[in-house]
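The complex is shown incomplete by one protein chain, all other protein chains being positioned as in the whole.
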Amino acid sequence: MTRFSRIVNGPFFARCCVAGLAFFAWSALGISSAVAGDKVEQPIEFPHDIHAGKMGINCMYCHTYARRSMVSGIPPLQKCIGCHQNIPSVRDHPRIQKLFEYWEKKEPIPFKKVHDLPEFVRFNHERHIQRFYFWQKRPVQEVCGFCHGDVKTFTVAEKVKPLTMGWCISCHQKDHLINATGSETGHGPHDCWDCHK
Amino acid sequence: MSITYMLRDWTHYRSTHPSADINKDHPEGYKWAMAIDLDACTGCNACVVACYAENNLPVVGKEKFAHGFAMHWMRIERYWNDEDIETPQHGAQFMPMLCQQCEAAPCETVCPVGATNHTPDGLNSQVYNRCIGSRYCSVNCPYKVRYFNFYNYPEQEHAWPDPLPMQLNPDLTVRTKGVMEKCTFCVQRLYEAKSKARTDGRLVKDGEVTTACAQSCPTGAITFGNLLDPYSKVAKMWRQQRMDLYKDVQDKDRDGNPENIRGYRVLEELRAYPSIIYLERVRDAQA
Amino acid sequence: MGWSGASLTVAGCGFTSIESGVETVESYVQPQDFVVPGIGIYYATTCTQCGGGCGMHGRVREGRVLKMEGNPETPNRGRLCGLGQALVQHHYNPDRLKEPLLRQGGTLQPTTWNNAMALLAEKTKNAGDKFALLTGPLSGHLKVLAQNYVESLGSRNHFIYDPLATKVNRSVSERMYGVAMPCYHIDQAQLVVSFGADFLDTWVSPVHFSSQYADFRKANDSKARGVLVQIEPKMTVTGANADRWIPVRPGTEGALALGLANALLQDPAYAKNVPASVAASVRGYDKTHVGQITGINSEVFDRLLALLRERTPSLVLSGPSAEGHVHGAQNAAAIMLLNFVLGNVGKTITAPARVPFPQMAPADGDTVALNAFNDGLMHGRFETVFMHDVNPVYTAPAFLQLKDNLKKAGFKVLFTHYRDETAEESDLVLPLDSALEDWGTHIAAYQPEGVTITLQQPLMERLYPDGTRSFGGLLLELLKQHRPEEYKQWPDYYSYLQSALTKNKSAFKDPAADDGLFWYQTLSHGVLNVAAPQEQHLSATPGIVNVNLPAASAVDQEFPFQLVPSVRSGFRDGRHANLPWMQETADTMTTIVWDSWVEIHPKTAERLGIREGDILEIASKTGSVKTQAYLFPGLDPDTVAVPLGQGHEAMGRYAKGVGVNPFKLLAPSFENATGELAYYATRVKISKTGDRVTVVKDEGWRPGVLSTQQGRKIVATMAADKVKLFREE
Partner (left out) sequence: MNDFNKDKEKDIRDDIAWAQINKDVLQSIEKPRAAFWYLFAFAGALFAIGVGCETYQYLRGMGVSNLNTPQVWGLYIASFIFWIGMSHSGTLLSAILHIIHADWRKPIYRFAEAMTTFSLMTAGLFVLVHLGRLWEVYYALPYPNERWAWPNFQSPLNWDATAVFTYLTSSMLFLYVGAIPDFAICRDNARGWRKQFYTVLALGWMGTDRQWRNFRVSYMTIACFLIPLAVSVHSIVASDFAMSQQPGYHVTSLPPYFVAGALYSGCAAIITLFIVLRHTFRFEEYMTFPILDKIARLTFAIAMVWTYLNFIEYASVWYGDDDYAKQVLIQKATGPYAPFWWAMNFLGSVLPFTLLSKKIRSNLTAMMIISLLLNLGMWLERWMIVTPTLSHDYYPWMLDHDQWPSFVQWGIVLGSFGWFGLLFMLFCKLVPSVSMYEVKEMVYHRTLSHRHGHAAHAREA
């Protein structure tokens, strides 16, 4: 008995327990994967902070495809020009000049993908926007921000959420309100084929 | 911890399929099914090519085809009739064979990692990135419609030299070596249609979505649709043919099929409850 | 439509993880409002894979065309065959020509377009009648331009060549029915008796016929399930679907037809359908006589006769295997005569509509053109030769020696997509846009529903923007070289088409008042229906009254076998051999892939001690090929079949060196009436080379074992008289 208790209280055994628990937590809760990507070098350093923050423009004004399509895509160049040709005040800013250069050349801007999932993963923007913005009536920046972070504080987008499967699941198995008014709840799908292709 | 989900998402289908209530098994209101009229099928191979085009199937080339590595999810089989094999006076017998999307699929229960399991809309899914390639599913598939990536085809000289990769369908992956694959009823199309319908707050209408093979078939021999939609063409055909998804001996067959209804399922006695019915080929005795 | 936004990965599911800042995602510059990334857009165009002219919808995503579907508004009713699907592989083919090639010092060297155009101008300046143009079948505005160009050079040498032409059928129809291509209503027939017309797979307009066939097979209250009888030496796909497949001695189809006619005409009910002289002319063909000629026993004959009697309306079709003989026209006439006897004309055979614009009307090719062209070359009549949409060096029979004759022409230009056999013989090879990059208008030779003009439009930007050009555009430029004032108003082919169609829009069914809208609708539908086209007229009585067939030729001891150069729907005349999908897709009847083969009846093989996979030498008087043997029961025992389309010596990685080319075997025999090459008139001998290979095929691997169902219920079959009828719910 005494020997037993000595073993249990002994430092070695304790360490083992800690290590075991640590592994369990690591593997089970996916602490491992809570890593943010580094800032990505973009051809034009688009200031989200000004547009989303200062101006308070609705995300979907520019990211117009997100609510209609699986992929949100990048706003067409046209979109930027549409506004900026009517904003002479900032025309001489280097970023804007660069923008117009592309426009003159009718060339697409080679932005880099910031949130790039493996190609066997199918993330459906439309479904999530529909579900949380249109049905549940959450504020748009909260809905988008849940995965894309608080863009009001960025210039170019940064990857701030792990976007790992564990992270997706952790949200999919929560119960969310179906719509703003009712109290009915439901969780995300757990069928493999809903997210894997 | 997630044992609960495992039980709910997999074992539920295995243990309860097929239950008495088709609606209970398919909570989303979809049960995709097919009907293939063998009297209309001419064996022209249009469906096969359509499948290659839609599902990023690799072209393996002669040497590998010779080894039995062909990747045709949809294959046209040509049988001769034993009676008049010397001179086949009544033509050949064609069989378009693809994954039968069984309700109680033999492949599902044996996969060690659950890479193939049953979806709420009644498909027999194959999750490529989960597959570890034990090939047990292929062993246990009575129809032998599962195809294994014996090589890394994207890297094969034959498959996709530039610029052919530009033709690849971005809605589904290109499988690498060591992964099992099979017909998915063009799940990427179904997914898109369901998502669209969901946004409009409705179910997918009949004819709104179909598989690549059914779409291309020049004689319209293949009918695809939602079995739970009583007005869908496929549901009508199943009714007409007195076919019940959840019976392993159809009523009409129990009493000897007196009305000569053509519907049947291949190897039905194995109790896999396939989602595809075939309509018997017809030949005129007078001719 | 921006070509930007396409970012694709070919990496499979494997070591992939969440990335950041690795791939680029380019934004559209100025997308049309219906362009949404991630959602496919469908553009209407026309299939150019065969003469059927099916309308197509192409699925486009992020500026890439991914898949072809049928257009529901055209006669193919939204369906598409495998070959049509494979059009994308022509477009994305790795072996497509990307730059003009000019022969310098014996070899083809890359050159510039300016260079090429200058050369063309120089070589054609005063070519006059020393200029010749060899093309495949043409229709629509391309035909107009082509003919104008030839004319503008003051030349009369425009040869329209189609290796798989149905010329005999057309000319005989012309004389029998009064129209070259009547409309066949398979769906309305109770019985279809086809003498080798493979209408489900390769004949005229397979997809359209297939959809008709589906209706033809469906029984309902108004009509019974149609019965199909196929009479041919080698079982085609259509034969494989027949209720009764009757192997016949090649070339004796006409005799059988006359025999049937004779038997029917004993009955006054039928006799009244045709002039008395007909009955007289066929009197010689009694059952026994016909039996001796055709090798068909009386029991089968009577069955067929009974069917023809009890099932009306019926439809009798004449196909290549009956027409490809020295007396092919006679055979065809005899077969078509049956339709008059049976009173099908006007019922299941009706008059087509007349194409209102004669200069755009389809010009179908024939093999006579090839002969004429070859003669011209041989006698050095041509200085400058343009070739488009043909590969004569590959498709011409050996005895024509076209390859050598071609050398006699000073300057040979080929407009093409591949560096094929003919390219290797040409001096200037000009790469063309793929069918999915080019504009065009097409009028199919076979017009089942009024007259429809189908539109061809680019589905994506050029893969090789400064490498390839549109053939229409080139013709326009060339015309400008000679008739600038006439054509300068049109900067490019597109504007030419647009203005031409918009100008005559009144000719089409309810066109929009506004030109812009009209054009928009035209593009989105991809088809224009000619308003109220006037019907042509079928002659009430057979144009040819008495058919006289030659006596059956004595069996040739030296060359004991008849050769059937069978057509594969996937390859046609071999122009599609470089499509990987077509190579990989198992041949319907044999399930063989990636090769050629010779089909031999099991009995014959047994007699000669031939096993599956033996390499045989098939030799005709004019040539020989070596290929693997495949035991095939659907064959007349004294016939061997070798599929066309393989055996390329150039063209691309998928086609080159695969299989053998039976075109080279064809004997120098021509159809009497039309002068067409008689494809089915070649006699061959076969001998074992001693080599043996395993045949690469999809069916069971035991060599020589014909795959059956092993008594298992895989394909179940029910007798037609038992089948339960269903009313549509």
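Read from first to last, the chains carry the letters A, B and C; within each, the first residue is number 1.
Methods note: a residue touches a chain if its C-beta (ideal position, glycine included) is under 8 Å from a C-beta of that chain, and two chains touch if they have at least 3 such contacts.
Nothing here was measured: the structure is a model prediction, and the numbers come from that model.
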{"item": "Touch partners, limited to displayed chains, of the chain removed from view", "value": "A, B, C"}
{"item": "Which of B:149, B:210 or B:257 contacts the chain that the document leaves out", "value": "B:149"}
{"item": "Residues of chain B in contact with the chain not shown", "value": "1-3, 5-6, 10-11, 14, 64, 67-70, 75, 77, 79, 95, 97, 106, 109-115, 117, 130-136, 138-140, 142-144, 146-152, 177-180, 267, 270"}
{"item": "Interface with the undisplayed chain - residues on chain A", "value": "24, 27-30, 32-33, 164-167, 169, 173"}
{"item": "Residue numbers in chain C that touch the chain omitted from display", "value": "14-15, 699-702, 707-710, 712, 714"}
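FYI, only the chains that are shown with their structure count from here on.
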{"item": "Where chain A and chain B are represented by their mean Cα positions, the distance between them in whole Å", "value": "36"}
{"item": "Length of the line joining the C-alpha centres of chain A and chain C, rounded to whole Å", "value": "54"}
{"item": "Interchain centroid distance [CA atoms averaged], chain B/chain C, Å", "value": "32"}
{"item": "Of all residues in chain A, the ones touching two or more other chains", "value": "70, 118-120"}
{"item": "Shared interface positions of chain B, touching two or more other chains", "value": "128-129, 173"}
{"item": "Contact set on chain A toward chain B in their complex", "value": "28, 70, 118-120, 122, 124, 126-127, 130, 169, 173, 190-194, 196-197"}
{"item": "Residues of chain C that touch chain A when the two form their complex", "value": "2, 4-5, 7, 9, 11, 13, 16-31, 36-39"}
{"item": "Residue ranges of chain C in contact with chain B within the complex", "value": "6, 8, 10-14, 61-62, 64-70, 76, 78-86, 88-89, 92-94, 200-201, 206-207, 210-211, 213-214, 217, 225, 227-230, 235, 237-247, 303, 306-307, 463, 569-570, 580-586, 588-589, 591, 593-595, 602-603, 633-634, 653, 658, 694, 696, 698-699, 701, 706-709, 711-724, 726, 729"}
